[in-house]
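One protein chain is absent from this view; the other protein chains keep their places.
Chain naming follows the written order as A and B, and within any one chain the residues start at number 1.
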Amino acid sequence: MARQRSPALFSMARIGIIACHAVLMAGALVMVMPMLWMFVTAFKSAAEIAIWPPVFFPQAWTSANFSGAFETAPFGRFFLNSAIIALVSTASVMLTSLVAGSVFAKYRFPGRGLLFGLVLATAIVPFEAYMIPLYIQLVGIDWINTYQGIILPYLFMAFGIFLMRQHVSSSIPTELMEAGRVDGAGEWWILARVIAPLSGNALAAVGIFAFIQGWGIFIWPLLIANDQLLFNMELGLTAFQFAFSADIGKLMAGSVVSVVPMLIVFLLLRRRIIENMALTGIKG
Amino acid sequence: MLFCYVALLPVVALFFYVRIIPIGFSFLLSFYKWNLISPRRPFVGFDNYLGLLEDENFLLALQNTTIYSFSTVALSTAIALPLAVFLSRKSRLSAFYQTIYFLPVITPMVPVSIAWKWIYDYNYGILNYGLSLVGLPSVAWLTDPAIALWALVIMGVWKVLGYNMVLFLVGIRNIPAEYLEAASIDGASDWQRFWRISFPLLRPILLYVVVTSTINAFNVFTQVYVMTLGSQSAPGQAVRMLVFDIYTNGFQFFRMGYASAEAVILTLIVLGLTVIQFTLARDKEAKPR
Partner (left out) sequence: MTQTRIGRRSAMGLAAGAGLAMAAGRKAKAADITLNIWTGYPELVPWYKAMGAEYTKAKGTQINILSTSLREHEQKLAAAVPTGTGPDVFDVGQILGITFIEAGLVKPNPAAIDGLLKSAAYRKSSAEQFTTDGKTYGLPMLFSTPAMFWNKAHFKEAGLDGPPKTFQDKMAYAKKLTKFDASGKMTRSGMSLRLSGQGSGIAEKFRFILEPAGGTLIIPNGKGKFRQGYDNDAGRNALKYYIDAVQVDKVDDPKVQHDAAAFVAGNTSMLMREAWVIGEIKEKAANLDYGVAPIPAWGSGPHKTLLQHNGLWVNAKSKNIDAAYDFMLFISSKEASVKLTQLSGWVAARSDVDWSPLLKDIPQYKEFVSPTDGVQFYPEPVMAAWNEIESRLADRLPNAYIDTSLQDPAKLAAFIKAAAAQTDQILKQNDLYGT
């Protein structure tokens, strides 16, 4: 729109825009710096890590930190566990959010407000505060030190239910569901064939949140996994850092391994991810 | 109606099992004294709560968490909004910026905290190197108690900025073009159009951003946990936050009841803040109409 203005204003505006870009570029640099710094450090030798002034790019790229990290701990296995935990959790969160979100959005039944309120309110309580009672419950069913025990608390997500409810109540026309009912469709059919197909983006957003959460958990597996073979990436990494004197190079190498899959997924699907994540806020 | 209960049953059952029951148990524990290990678990009434009121660590954690949360929320909102306004213009670079600014949102907290700890390193950190390039003295980002909390705020803003920006961005794009065009014809400047038209329409999103950011900020934990490890780290007091203090009481001193009481208070605070934010937003919305 600026282009339709007078020439003088045009050039003023142009200078302003260039200045804005300069600021944005600087900001962008700040945003990627931590990741970049992590990457280049992971490829430096110990001698190059501890020098002042620091060199940004390693003079001699080395993969020693990576091989060292994989020797010290089975990061391959950790990686696999992270993937299993995050994927199962994501699938379950998407399903439960769809069902519960739709029901909360489109059906009236006694206890609806109370139940939905409870779901939201408990989301505020920090997990660290009740993980011991949960642990004791899992002892009762013998789920300590198992995959199912690690994943259980992450099978549903209050935020996901909230998002789906918002989406369904505002974007799915009730008439469409009524039309289905007139045709004799059951409620499950409506859920699967009417609501679900129209909720792809919202579900994707929920899935992304679930995946980020599932990939990032570490306090719970720390408590419940008693076998290194059940450790996930984040836990392996923390355990790694906690050894007496942390080896920065190896630590960064492990961090890179933990971050890279998220980065790849993100860069491949960036537009969808950003748009879908954005959807989550609109109907707040 | 039967469908509702049948459909909800698995979710609700799960919800009760992994949230309601443990949270309820934790709430009950807040009236007991229990070291996690001993079979003895005496009832102490409100002693844990009363103890907290005199506990300087708790009060300090409350203060730090409040400063951290308000700063993070205010800064990330104040930066995200103009950023979104600028990026809402059609520009080839817009998608690029969005990707870059969004990057921190998707990266897991543990590796990111480790990376930031290394960035903040006084001796070899890239941040101090950057300062030295422009002739500024090195800053002890983590070890200086006056600065450590702000180092965490910077990282907190960095992490959440992209998410808030994208939310605003979509909000701006959803503003019907006719509104803005009408205002242009009336001779409103860019500035006026933003404050008179865009901003009021963005208010629901602003509320959403502020509420979710506040909840997340009050529950900050992983960064603190990582940043206070070791001798080259932040002084515990400088960055003591509520969840970290709960963790210390529960898992380092094994005072489970006490830690539970602290968690109850934290929950009430966040709940209260959320209600206040909603009320404020509703009042504002009500006035113009």
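Heads up, the rule we're going with is that contacts are C-beta pairs under 8 Å (C-beta built on N, C-alpha and C of every residue); 3 or more make two chains touch, one makes a residue touch a chain.
Quick caveat, the model's predicted, so the values are computed rather than measured.
Counted over the whole complex, the shown chains touched by the missing one are A, B.
For the chain missing from the display, the contacting residue among B:Ile79, B:Leu201, B:Leu229 or B:Ile269 is B:Leu229, taking the whole complex into account. One of B:Trp195, B:Phe253 or B:Phe278 touches the chain omitted from the figure, and that residue is B:Phe253.
Remark: the omitted chain is touched by one listed residue; of A:Ala19, A:Val55 or A:Ile136 this is A:Ile136. Here the missing chain is touched by one residue of B:Ser91, B:Ser184 or B:Gln237, and it is B:Gln237.
Across the interface with the omitted chain, chain B contributes residues 35-39, 57, 122-123, 137-138, 140, 142-145, 228-238, 240, 248, 251-255. Annotation for chain A: contacts to the undisplayed chain at residues 46, 50, 132, 135-136, 139, 144-145, 222-223, 226-228, 238-239, 242-245.
By our rule, only the chains that are shown with their structure count from here on.
Mean C-alpha positions place chain A and chain B at a centre distance of 15 Å. On chain A, the positions that touch chain B within their shared complex are 1, 20-21, 24, 27-28, 30-35, 37-38, 41, 49-54, 56, 96, 99-100, 103, 107, 109, 112, 115, 118-119, 121-126, 128-134, 136-137, 152-153, 155-156, 161, 187-188, 191, 208, 212, 215-216, 218-219, 233-234, 237-238, 241-242, 246, 248, 251-252, 254-256, 258-259, 262-263, 266-267, 270-271, 273-275, 277-282, 284. If you check the complex, the residues on chain B that touch chain A are 1, 3-5, 7-8, 10-12, 14-15, 17-23, 25-26, 29, 36, 83, 86, 93, 95-112, 114-116, 118-119, 123-126, 129, 132, 158, 161-163, 166-167, 169-171, 174, 184, 204-205, 207-209, 211, 215, 219, 221-222, 226, 229-230, 243, 246-247, 250, 256, 259-260, 262-263, 266-267, 270-271, 274.
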